[in-house]
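For this view, one protein chain was removed and the others were kept in their places.
Here is chain A:
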Amino acid sequence: MRSLKQYLYISAGLLALASCKPEIQTAPVTKGSADFTRYIAVGNSLTAGFADGGLYLEGQMNSYPSIIAKQMQQAGGGEFTQPLFNADQSNGSGYLKLSGFTATGTPITTQVNTNLAVRGQATIPGFGNVILYTKYAGEINNYGVPGIKLQQITYAPYGNLNGYFERLLPGNAGTNNTTYLDFVTAKPFTFFTNWLGNNDALGYATAGGASDALTDKDQFSGLYNLTIAKLTASGAKGAVATIPDVTSIPYFNTVTIDAILAAVKAANPSVTTLYVNARQTATPPAASYQARPATAADLVVLTFDTKKIGQPVSTPFGNLPYGLTQFTPIENQYVLDANEATLVKDYVTSYNTTIKAAAAAKGLAVFDAYTFLNNLKANGMIVDGVNVNSNYISGGIFSLDGVHLTPRGYAIVANEFIKAINKQYGSTIPLASVSAYNGVKFP
């Protein structure tokens, strides 16, 4: 049986051959005309990795700048350090989590408030109380500060008014006087992303147009150009993003007038109309408000408690049901009414014109978040076998606050940034695998 032994050797050889897997020759990763040695991310909550109504470690780990940086490292990018909350304070500011659904399918969210990074509260004269978070004192590449407006980046006392900024600064609460723009540009960098400006429109919108103001268009333009001038002053290249149409986010498209009305009618068929306290005109600046019948163009905020509808409200004409008469309209702060929405859109369009012009002037890459998210709202998209869209929870992209993104959403955004950067600078930063990132977590 000597020959059989030989055959066994042959077979063993064949098995060894069988263990080799095909390799696909991929294009070499190059940095093109950009230099990713020190990448900094400038922006607000979206940049910080804010999600589910809070800033917490898991969201930070999945921020779009961290995803971009990981991919950039293959193209000569350096280390990317984020001001992370530490492990035993990993829940940071606290956040919402999904705890279940009601019998009718309504999501139930609960606030996580264990293992927070809250160190106290400071009273700032003339402003009010600011929640203080555990200070962070290391290297920073991700400068995302939740809540910051472009309007505030040159305001020296701002570090005392925003707890998320305060935690990054060395001084005690109340003593800081470094502007955000100076802070982020203090150390040399070779590449930046800038996604500032959302809150200049979003703050007004999420407040239903009631308690915040839109940043003046000229002021926006001035500050944006100043920012870009400073970010590019030492020759750094970068990418900027436009501001999404705030009406494309689930925060304004989940609780709708039609849905509320349908539910009211189911209980009380005689009801035909909801009333909202609405802006009379879409022209700036100040305008008067008056109750009128609601239409589908009036956008109700996600946080509106629909149980208020129909509750008795005391009026000069006696107790009347909330939301169902012109004397008891749904209050301004719960509705971005049609005129307010038109106004916000007009400002966002103007801001985006500024952003694109500034980027063009300096040859920066542009991620057009406005167009991207509007397309997503209209058509949805399929990535790696996953259907995603702008729907609340089920869409997979927006987190439980209806404004910020899920890890999956941030991964998609990171890839859009990378595509824009590659296109502008001839680099070949590899895309991240979107399917490795989750949407909303279900209990």
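Remarks
Criterion: a contact is a pair of C-beta atoms (placed from the backbone, for glycine too) under 8 Å apart; a residue touches a chain by one contact, two chains touch by 3 or more; residues count from 1.
Quick note on the criterion: contacts and distances are computed from a predicted model.
Its UniProt record calls the unshown chain "Long-chain fatty acid transporter", which is the correct pick from "SCO-like protein", "ABC-2 type transport system permease protein", "Long-chain fatty acid transporter" or "NADPH-dependent FMN reductase". When the missing chain is restored to the complex, the residue among A:67, A:239, A:260 or A:358 that touches it is A:260. Interface with the hidden chain, as seen from chain A, comprises residues 3, 7, 10-11, 14-15, 17-24, 26-27, 29, 74, 98, 100-101, 104-107, 254-255, 259-260, 263-264, 267, 305-307, 309, 381-389, 391-394, 396, 415, 419, 430-436, 438-443.
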